[in-house]
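Subset of chains shown; positions unchanged.
First chain written, first letter: the chains are A and B, and each begins at residue 1.
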Amino acid sequence: MIGGLVGQQMEEPVAPLALVLGQPYQDAPTDLYIPPDALEVFLDAFEGPLDLLLYLIRRQNLDIFNIPIAQITHQYIAYIEMMDSLRLELAAEYLVMAALLAEIKSGMLLPRPQDSEEEEEDPRAFLIRKLQEYEAIKKVAGQIDLLPRQERDTFNVMVDVSALSVARPLPEVQIKDILLAFQDVLKRVEQLTHHQITKEPLSVRERMAAILEKLDGSDSLAFAALFTRSEGKNGVVVSFLAVLELSKEGIIDILQLEPYAELSVRVRTAS
Amino acid sequence: MQTKHIVEAILFAADRPMSVRQIQQVFPELEQPALHEIQAAIDAISTDYLHRPVGLKLLASGYRFQVREGLAYWVSRLFAEKPGRYSRALLETIAIIAYRQPVTRGEIEDIRGVAVSSGIIQTLLEREWVRVIGHKDVPGRPALYSTTRQFLDYFNLSSLSELPAMEELVNIDFSHTHQPPLQQEKSERPQTDQSEADTLKAAESKTE
């Protein structure tokens, strides 16, 4: 199913590509009638350089064991260059593969030193093994996708036991489990540089929830009503930060109906 | 395919009582059997299960397969055997709600980088550890979740600020401490070494 799907996806972008590849192309194909993002879709259709290479080989009904290295290298590199000229972001792995292909091609042109003691592996064998292994995995992955699976092909039987009044013990949780889980989340987030969690003190987050709760059910509240004298200076600061944060996140609006009038706060609703 | 066959499958797969009308709605529009036909199927199924340990029961909101009453003794032993445990995903979700409240499901998913199933939110709501305190004014008006008093009570916290601050949390090494890293050690629940060891193992195996 997967194979068929990908095949379909590739139909459209492939036709013009083959056209370009059919004749040596010179410049960035400005008159290309498929927009660059279609090529991006094309690129997305591949799971990596091995996948692309397999596709190029299979498209011509070639045998993995008998790849015309020069021809395939040309096609692959032309493809990479086109991607590059369209300034599409290309994963480094694609370039590594281009380098490997070029190396194999050049290696085949040179005579091998007869006296090389070290049994260096033929780079073709290396590539063929990788292609074979990847193709085998790709095939079984497709077959796994077809296996009857829960929630799609089979469903668990849900029989009610509530009438038996049997108590189901709730899972026990230690606070440490939660902290550990959050520590993991933070570590993961740190690895993704683009995602920055701002670190407001917890008291502020808690107060934000409390203020929303207070606002729930009332149209609006006087700004002053959100502060409790008995909490002292720290409490006021926490409340103030919470109000600012809620406003920043677009959850509440702070309103002043006329100059010098008292500020009021209300939950933002669809205008 | 026979109507009766399909109705039986629907009743077994449903996680809620199903009225005759609701069963009809499950069929695609052009294939819906008449209500009396569905009722006839239900009656026939009821008869089929008369002598089995599960049977169709008519509740206020519809029909549902139930385990028969005389079997409570064994079924309760089934549940006692394994009290269950919460998934990693659930723990992360409750942690994010505690630290980032008020927060929407979408925001939780953003932080986790993985989808949050409705089952998790449902479990947390049912356990009354989180609740909806409002809706965010963005398309879809997603619910804003926060933790509850019950959540604090369960963990013997008087306020969220007793949890370690985020900056500290990153640097706490749980593998060397056997005490929860709270300012005050308040927990009265026994902490077995076994469960701690498991937690740590899980934590270790996850961190690379």
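In the analysis below, a contact is a pair of C-beta atoms (placed from the backbone, for glycine too) under 8 Å apart; a residue touches a chain by one contact, two chains touch by 3 or more.
This one's a predicted model, so the numbers in the text were calculated from it and none came from an experiment.
Written in terms of the labels on the displayed chains, the full complex in this file has the makeup A x1, B x2.
The criterion applied here is as follows: only the chains that are shown with their structure count from here on.
Centre-to-centre, using mean CA coordinates, chain A is 27 Å away from chain B.
Across the complex, chain A is touched by residues 9, 12-15, 17, 54, 57, 64-67, 69, 71-72, 75-76, 79-80, 83-86, 88, 91-92, 94-96, 98-102, 110-113, 127, 133-134, 136-138, 141, 144, 146-147, 154-155, 157, 159-161, 163-167, 169-170, 172, 174, 180-182, 187, 189, 191, 195-196, 199, 202-203, 206-207 of chain B. Residues 155-190, 192, 195, 197, 199, 201-203, 205-206, 208-209, 212-213, 215-216, 246, 249-251, 267-270 of chain A touch chain B in their complex.
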